[in-house]
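Every protein chain except one is present and positioned as in the full complex.
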Amino acid sequence: MATFFNTYGFLIVSMLLAALLALSLYLPLMAGQLSLASPGFYALGGYIAAVLSTRVFVTQPGGLFPVPLVLLEMLIGGLASGVLAIIVGVPALRLRGIYLALATIAFIEIVQVLALNLEITGGAVGIFGIPQPFKTQIEYIWIAAPLLLIVALFVYRLERTRVGRAFIAIREDELAADAMGVNPTTNKVLAFTMGAIVAGTVGALGAHFLNTWNARQGTFDASIGYLAFVLIGGSWTFLGPVLGGMALTALPEVLRSMSDNGALPSWLGEFMKDGRFIIYGFLLVLGTVFLPQGFVSPALFERRSKRKEGKEVPPASPAQRGQGLGVS
Amino acid sequence: MQANAWSLGLRTDVTVTVNIRRRFKMFKMFRRVRLGSITALAIGAMLLVACGGELATAIPGAPTIEPTTAAGIATTVSGAADTAVAAGNTAVSGAGTVISEAATALPTTVAGAATSIAGALGSGPIPIGIGVAQTGAVALLGQEEVTGAQVAEKFFNDKGGVNGTQIKLIFQDTAGDEAGAINAFQSLINQGNVVGIVGPTLSQQAFSADPIADRAHVPVLGPSNTAKGIPQIGDYIARVSAPVAVVAPNAIDAALGINPNIKNVVVLYAQDDAFSKSETGTFQDTVKAKGLNLTQVLTFSTKDTDFQKQATDTISQKPDLVIVSGLAQDGGNLVKQLRDLGYKGLIIGGNGLNTANVFKVCQAQCDGLIIAEAYSPEANTDMNSQFKEAMKAKQGDKPPSQFNAQAFTGVQVFVEALKSLDNKSKISGMSLADLRTALNKEILAGKYDTPLGSISFTPEGEINQAKFYVAQIKMNPDGTTGTFTYIK
Partner (left out) sequence: MDLTSFVQSLLNGLSIGSVYAIFALGYTLVFSILGIINFAHAAVFTLGAYFTYALVGGAVGFNGLLANKALPFGLPFALALILGSVLAGLVAVIIEVLAFRPLRAKRADPLLTLVSSLGVAILITNLIQYLVGAEPYSFPSNTYEGLPPAINFGTPNSPIPIRSAQVVIFGVSVVILVILTFIINYTQFGKALRAVAEDATTASLLGINTDFYILLAFFLSGFLGGVAGTLVGSSVTIAGPYFGISFGLKGLAVIVLGGLGSIPGAVAGGLVIGLAESFLPAELSSYRDAVAFAVLFIVLLIRPRGLLGRTQIQKV
């Protein structure tokens, strides 16, 4: 068990963080907005924590970094991301579908180039020697797990508050929602900002967790990865992104460990290790083709509740209704 | 667009009501299920905590024969059972350790610290971890390191390994990112039960994964981490890759030797590469210190392939010397395109271009490129000849690269340090934790005759390399193969 936690402690916490990042992308998607900006805010949060913990909150070397300071950094990272999200979001959210997605990718790229060029971010080398609040990686679970629970509960509650319903109304039909008195711009920016706050907070924790922070964090690849978390998991309820994030983060490592335990013929073991991204890509295709609604699909719920509720037609997933790419 | 909404107000109104009502129904329906899921999540989390707590409390009860400062939980390597009897008491004494920090609820341990390696070492080969980028964007470098390490494994095992015990390299791919490096290191440390690790490929990955190994008290040798601050990560971190500061100035001296009339210098570097970024700083300082005129500094990215703009911007400065800090692919392309576009002066390539892979990129246009080297295939030492011979069996006429040589050196340092440690006290009798710590001390104390020349380490873990080289590329008439001709 101890060996298990030592080996996979990092992975377990990575899975929780991935779930959180998936939720940060799910929030704007709740309001029908495909924003890929999360990695940009993730990077920002991480830089804030990295700079604060190495330059401002200096503790004596050797000792553990106080946990309350980590929480404070997370708060600052989240707030700063939120403010930036409002500044970026107000003009950008006039765009729809893939155009919005592209504008948010442009945002990520610009953040990345800035990170490479600014003095304070340490350029390509980045910031290193970030002090550790814990002795091992698994203990980060004490922050990551409650954070995930809080955010998941928040999203779960949000789905049935006035604001959440406004989001869903916009996702279902923006014009109609507008006509009903739901202000699309305000609500879209709100959803976008919430996602950014989550990403920024996770970034601040991530900087400590990874020991170092540099311009390679929060790239375009990462944003597509998060999108895969959401869509493979299912974009229909918050559980989809959470499970999708966890499963897809664990997959390459599961393949690695399967190849190591010696139960397989050696050529297959070798392939599972060296070719694990081939398998990952293959499973990504299989997953989308055979489970187009994600793991957590409406059908899954339908089966479980059929006995009591009788037959109910499952609604289509949000983007299925054509909000997605918005092309004629 | 907005006008449509007004004209169609009524209809959309209805749609939305229907949609929202349907949603409500769904919510009601799934509330129970979702609450159930959340409960399940919560129970899972609690179980996890309980589990951890149980382990933590169980630890004081573990056999406490020889308390060490390294925390650990008794486990045995699978497959070691048959030899455990033979290993006798030493195995037991190695297996027993206590946790010194039981305050945290989860098992916070140095992984596998108490593994009874005695049995494993007694019969089987000694595991050494290689955690480099076999896949991902920097796989080009990682694969050269893999080749170098594989050659070393065969080379030293053929020579009798560690006083008769073979070594076994365990490869875990770090891919190109930080998280991958941590995962690979964790796997090597805890499941591979390696005595030490050669890796990772990139400095950024080292900043991420090395602290983990340091906390687990596992010695790490960086094969290609050249950024400032790597050996300072911790006591267990050292590197066999010389920091750029000492390599670069030699190349400028060599260029001045070829053409004493150099005045104007243009410097280009890959801004997204930690190595090139550090190197260019040294180059720029040296240029200024020599009283040369640094007319322009331009940047590119390692992902770039088209350097039309950088090349013409460079040529417009009419430089006598161009200095390029980048990696083989981008740096080689830049050199080729500079030449294609008519630049005739000298070019210095940084340490990242010190690989035969560059031949394929700039082809005939590589000719005359001056390279700052931490390893030279032309170096005329006995060890280097043996290394070249071993590499030839693996990859034919392609000259060994610096990354080949540095990974080889990493394995060599481990093997020789294990040997000299074994001569002092039998390593088969040590627990893995003790072995790792003792090995780390031994590594830092030793002096090694490697393909890189004679090397040793500072107490901090920085490499002391006796010799650096400057070479000039000489391309063969076929335009695809060439040699690094040693000039300084």
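We just call them A and B in the order they show up, numbering each chain from 1.
In the analysis below, a residue touches a chain if its C-beta (ideal position, glycine included) is under 8 Å from a C-beta of that chain, and two chains touch if they have at least 3 such contacts.
Because the structure is a prediction, the values reported are computed rather than measured.
If you put the hidden chain back, the residue from A:55, A:94 or A:157 that touches it is A:94.
Among A:31, A:105, A:158 or A:198, only A:105 touches the chain that is left out of the view.
Of the candidate positions B:241, B:337 or B:406, contact with the unshown chain belongs to B:337. Residue in contact with the omitted chain (choice from B:255, B:361 or B:487): B:361. When the full complex is taken into account, the listed residue touching the unshown chain is A:228, out of A:51, A:127 or A:228.
Summarising the interface, subunit B meets the missing chain with residues 1, 4-5, 8, 11-12, 135, 137, 139-140, 142-143, 146-147, 271, 296, 298-301, 303-306, 308-310, 312-313, 315-316, 328-329, 332-333, 337, 339-342, 357, 360-361, 363-365, 394-396, 398, 479-480.
Annotation for subunit A: contacts to the undisplayed chain at residues 34, 91-92, 94-96, 98-99, 102-103, 105-107, 109-110, 112-114, 116-117, 173, 175-176, 220, 224, 227-228, 231-232, 235, 274-275, 277-278, 280-285, 287-289, 292-293, 317-320, 322, 324-328.
One rule holds for everything that comes next: only the chains that are shown with their structure count from here on.
Residues 1-2, 4-6, 8-9, 12-13, 15-16, 19-20, 22-23, 25-27, 29-30, 32-34, 37-38, 41-42, 45, 48, 51-52, 55, 72-73, 75, 101, 104, 106-112, 134-135, 171-173, 175, 177-179, 182-183, 186-187, 189-191, 203-204, 207-209, 211-212, 215-216, 227-229, 232-233, 270-274, 276-278 of subunit B touch subunit A in their complex.
Those residues of subunit A that touch subunit B in the shared complex are 1-3, 5-11, 14, 116-117, 123-126, 128-129, 132, 134-139, 141, 145, 149, 152-153, 156, 159-160, 165, 168-169, 172-173, 175-180, 210-212, 214-217, 237, 239, 253, 256-257, 260, 273-274, 276-277, 298, 301, 304-305, 309, 312, 315.
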